[in-house]
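Shown next, in structure tokens, is the structure this report addresses.
For this view, one protein chain was removed and the others were kept in their places.
Here the chain labels run A, B and C in written order, and each chain numbers its own residues starting at 1.
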Amino acid sequence: MDRIGVGLIGTGYMGKCHALAWNTVHPVFGDVPKPRLVHLAEASAPLAEKRADELGFEKATGDWRDLIDDPEIDVISITTPNKFHAEMAIVALEAGKHVWCEKPMAPSFAEAEAMAEAARQSGKVAMLGYNYIQNPMVRQIRKLLSEGAIGSVNHVRVEMDEDFMADPDAPFAARNERANGYGALDDFAVHPLSILQTLFGNMTRVLCDMDKPYADRPVDGGKRRAVENHDMASVLFHLHEGISGVLMVNRTAWGRKGRIALQIFGSKGSILYDQERMNEMQLYQAPGRPGEQGYRTILAGPQHPPYDRFIPAPGHGLGFNELKTIECRQLIGRMRSEDTLGIGFADGLEIERTVHAMARSFERGRWEVVA
Amino acid sequence: MDRIGVGLIGTGYMGKCHALAWNTVHPVFGDVPKPRLVHLAEASAPLAEKRADELGFEKATGDWRDLIDDPEIDVISITTPNKFHAEMAIVALEAGKHVWCEKPMAPSFAEAEAMAEAARQSGKVAMLGYNYIQNPMVRQIRKLLSEGAIGSVNHVRVEMDEDFMADPDAPFAARNERANGYGALDDFAVHPLSILQTLFGNMTRVLCDMDKPYADRPVDGGKRRAVENHDMASVLFHLHEGISGVLMVNRTAWGRKGRIALQIFGSKGSILYDQERMNEMQLYQAPGRPGEQGYRTILAGPQHPPYDRFIPAPGHGLGFNELKTIECRQLIGRMRSEDTLGIGFADGLEIERTVHAMARSFERGRWEVVA
Amino acid sequence: MDRIGVGLIGTGYMGKCHALAWNTVHPVFGDVPKPRLVHLAEASAPLAEKRADELGFEKATGDWRDLIDDPEIDVISITTPNKFHAEMAIVALEAGKHVWCEKPMAPSFAEAEAMAEAARQSGKVAMLGYNYIQNPMVRQIRKLLSEGAIGSVNHVRVEMDEDFMADPDAPFAARNERANGYGALDDFAVHPLSILQTLFGNMTRVLCDMDKPYADRPVDGGKRRAVENHDMASVLFHLHEGISGVLMVNRTAWGRKGRIALQIFGSKGSILYDQERMNEMQLYQAPGRPGEQGYRTILAGPQHPPYDRFIPAPGHGLGFNELKTIECRQLIGRMRSEDTLGIGFADGLEIERTVHAMARSFERGRWEVVA
Partner (left out) sequence: MDRIGVGLIGTGYMGKCHALAWNTVHPVFGDVPKPRLVHLAEASAPLAEKRADELGFEKATGDWRDLIDDPEIDVISITTPNKFHAEMAIVALEAGKHVWCEKPMAPSFAEAEAMAEAARQSGKVAMLGYNYIQNPMVRQIRKLLSEGAIGSVNHVRVEMDEDFMADPDAPFAARNERANGYGALDDFAVHPLSILQTLFGNMTRVLCDMDKPYADRPVDGGKRRAVENHDMASVLFHLHEGISGVLMVNRTAWGRKGRIALQIFGSKGSILYDQERMNEMQLYQAPGRPGEQGYRTILAGPQHPPYDRFIPAPGHGLGFNELKTIECRQLIGRMRSEDTLGIGFADGLEIERTVHAMARSFERGRWEVVA
């Protein structure tokens, strides 16, 4: 594999993020072939051309299928709205392309299953955009847990909160439609689930409550339209190995901007983490001199790979976008048969399965078994 | 009411705390009669005499009923183990004494009901030791909510965590017996419930999960005994007025020492609070200049009554014990027919009712209606 | 010494604080005789009577010399404005009373010297109200330093900031008169100096800059009067044993309410502390596993004596007033010839000497030797 031919579908929030990752993965890591940014697809040809110029792609098209047919492309980034993921990913995989698809997989579980099946049959790399697990601090937590730094884990709490839908007078949006999913579960819960899966594996049973703080939202013409899904979800859960926990997500949480707060309790200590301060984590270890124990605030540094590939000095801080660059390196690693950290379609399907179990639990008002 | 005659039963953790409150309430507030510390009861006469001398009480006894019969006593502080609360409180009330009883009311709901009934019939003041609601910061939160500072509240999360039972090798204790209650629910959950009741009223329905991280604990002779109740509880709940929320309590949470963390989300902002930093609260208000919003860390000061009665300068900090002094002032106020903040037996009964509904929910694995 | 007879002069901010300490020292510590609150002096007899009733003193007077003559008094708390300290303390000591005098000693160095001399000659206990050194967290820092927890200390920074004079439109006050001292140096710098002395000993040389942010302030009648002293001081200093450092004080620091922030750097670690979060300290120790070092936030608890005398559980928090209770216990200890922690008049004189050297340095614009 001399160079990697890259295709990109979509250039919104995540599309640009993928493009930046493809632009930087080689100079940052130095141990992977330089990607060739071959072909970019957008909703229209003129927009595609504009973006291709900005983001450094050679060719542009208004029809994403042109990327499928492009023999110069090895891997396709899919960053379109969720409802398009399944078709694009399946077609791409069937055409022998590797796929890097943004989360979540698809609105329906059946589609997600089809994606996972297509990936399995293709033998190609199919990875999902769960970038938060790539944070060197999350990896450090994983290392600490595996070394028994806090003993045997028995309880976990995780919260994901933002406030982009907190204003009751914000207009009704696509996000508020049932067709676009359950609400906070699809939007947010999958991220904490990706972290939990990376650290502990999957959930076995869940009990979910959901809520919508605002029953309706303004639409054009001075009227209001009923909100169709839920901006908050709170979930009691059990993981394999006897770990209990609580998952809380809220996209109407005024004041929170990018919070993913994790609390992990074990028999010998505990660990705290908050994505809003993504270059820190906190470690409490019970053994020690009396009166000198406390949470240690560890700042990210070169001892937490691959931070060292970005900056040689500790405490200087990575940014959100750089997590995607790390993810891109993992993807390339998989394309080269390295054993890297990432959530492929098979693992992603378990996340989807869990989300649907949560929704079912809410409807039925009772515990649901996930598997 | 010239002077207030005080009796104290019990001199452990809370007993000393009550004694300090009775010693300081007059010099701190200046607007209440000086209490006369009349009579102290402990398990034995010699211990009672020792403590009476230390804590400033005139008389001492090994039999708590001597306090009931003492005509010089107006009010009795009950700080014994929970299982004695009901009998002592009821006898005292029937004898015409005011009662200041530590939380929770009693292990069984029937006993708690009897206490509330005795209080009602006596016409005496019967207050419970829910001191956290007396924190000037909690009162400030209450004021902010009532003024609509964060709009209409729609979601609440509250956590109470300590680590005094976090060591799996700590010996089996009375706390681990079922006879002493459900575990974290009695020990901890009642405190957050007292805060929620003060701010929002009572819960309507709950769904509770509980867990015990350590199945057994060492007993004398090198053997181990099965733990009979649960050190953790996680509860989904609904309050009146459409507020949903999550309550989490854990007395095996390594690293947490006195955490009672509150997150309140509303339509115009949010409020955060953590008892481990009891002289602070955080306020986020949505309206404002773009790019200048954020959580404001407000330090306790004389603008937050009755902080001013302790210290005239802001940011100097009250301590945990001083909350009890404030509570004592509320108690005296009620004895003088002032309308003060505190949880009487009738309100306390609602807290007990909620805890029992939680336990029921756990047993049945489903939502339970509280009332 | 069966009981201790106490006199109190002054009932303002610090007067009440002393009174609370005298009321609680016995029930809190249990190992000292119960003080008898004998006699209270205020500016007028009626005020004295009112306060004596509130604060629990038996007798009241409008003439402080009545306390000197009262044979029932063993020790006198002096909490009047600074300019009265010298006369009162000297007369009291000469009359054979122990003295507990608020900081600083006196506006002029000569007066402070006379106070120290009177104390020396009297053989009585003469202690100053440097309560911040009594914080169990500061004592913990002292213990850590003495055990070499951060190796050999080489640099120290300390800041004390409040904002009670930050408003440029606040009226001209006595504090702004030169007759009342240098400004922030007397008001604030002595507190950090008491901490530095407790931890490291005295300064050897200093270089001081001072500033006044507002040249004049409003007086009655719509005019303005020139401010005569300085609200800020910044000082480079050297301590014995080769430690360099910086002291910064500012009583016009908007946003700061009770900040005394300490940073101590050594050859093996560092320590942080901030009085605004007085129940915490932070410890960084260099040795350890790579990637796991960080500042440990230690919460005050029973392992940090005498916290345990107030509360048996960790993380529940002491308050500012309780530091005075601890100081009171130290004072009583000295009266009983125990070796306790406190700043007597001899040590206090070194603090005064340092402050005057700072003022001299500012006038001369150069380094000044302290001794």
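The criterion applied here is as follows: a residue touches a chain if its C-beta (ideal position, glycine included) is under 8 Å from a C-beta of that chain, and two chains touch if they have at least 3 such contacts.
In this text, all values refer to a predicted model and were calculated from it rather than measured experimentally.
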Query: In the complete assembly, which of A:P46, A:G315 or A:G365 touches the absent chain?
result: A:G315
- request: Taking the full complex into account, find the residue in C:E49, C:D211 or C:D308 that is in contact with the omitted chain.
  value: C:D211
- prompt: In the whole complex, what residues of chain B lie against the chain that is missing from view?
  reply: 140, 144, 282-283, 290-299, 301, 303-304
- prompt: Residues on chain A that touch the omitted chain in the whole complex?
  reply: 13, 16-17, 19-20, 23-24, 26-28, 30, 34, 54-56, 162, 164, 256-259, 276-279, 299, 301, 310-322
Message: Contact with the hidden chain only, please: which chain C residues?
response: 150-151, 154-155, 157, 159, 163, 166-168, 207, 209, 211, 213-214, 232, 234, 236, 244-246, 248, 250, 252-256, 265-270, 272, 284, 286, 293-295, 365-367
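The rule is short, and it goes like this: only the chains that are shown with their structure count from here on.
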Field: Most widely separated chain from chain B, with each centre as the mean of CA atoms
entry: A
Field: Length of the line joining the C-alpha centres of chain A and chain C, rounded to whole Å
entry: 53
- line: Taking each chain's mean CA coordinate, chain B and chain C are separated, in whole Å, by 34
- line: Residues in chain A with touches to at least two other chains are numbered 293-295
